[in-house]
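Note that one protein chain is taken out, while the other chains of the complex remain in position.
Presenting chain A:
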């Protein structure tokens, strides 16, 4: 499970389940795909890494809270890297300047500029730690870059882009259906618990009002005797 991760709680989603399923896979097997992805991003959006030079090309921990692993991204303008690291790794040994944590799909939406980083931060869906200036610079750099993960990765397939696109669309549809099913399942499982919580919250509110009224009375009395 990924529940020991720091940051926002991982939502019940296909990403979480896929992450659990992928857990036994050795990182060595996955790493080449991420090497290719960061090379492709560098080719298509060199300006992102150029903009980060002004804050000394920081090293980030990117932590999708619903996956059993994280990424260390080195943003060197000439040769950026994206390395998979196990969630159990001691973060102090990663020598990153800042960490960004949130559910994978939100992180992708953020990368594509389809969602506002500040809004995610206000709602606490996104957690940042460490060098805030570096995080802000990264946010501004990717937001200005018009990144489209789907199309950028398709470009990598060259002449095979068309069949790859069809496969991706089919997978996307399955993913959407699965997400809906999981949401229904999660609502059904949590409904009784939610009702209990609501009832408890109402009781706590009542108690708070009573305690505040009593406190006021005590203050007034002690004011009179003083």
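The rule is simple: a contact is a pair of C-beta atoms (placed from the backbone, for glycine too) under 8 Å apart; a residue touches a chain by one contact, two chains touch by 3 or more; residues count from 1.
Operating definition for what follows: contacts and distances are computed from a predicted model.
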- Leaving aside the chains on screen, match the unshown one to its UniProt name from "sn-glycerol-3-phosphate transport system permease protein UgpA", "Ubiquinone biosynthesis protein UbiU", "Multiple sugar ABC transporter ATP-binding protein" or "Sarcosine oxidase subunit beta". "Ubiquinone biosynthesis protein UbiU"
- Given the contact definition stated above, which residue among A:118, A:181 or A:205 touches the chain not shown here? A:118
- Task: Mind listing the chain A residues that contact the chain we can't see here?
- Result: 6-7, 51-52, 54-55, 113-119, 121-124, 127-141, 143-146
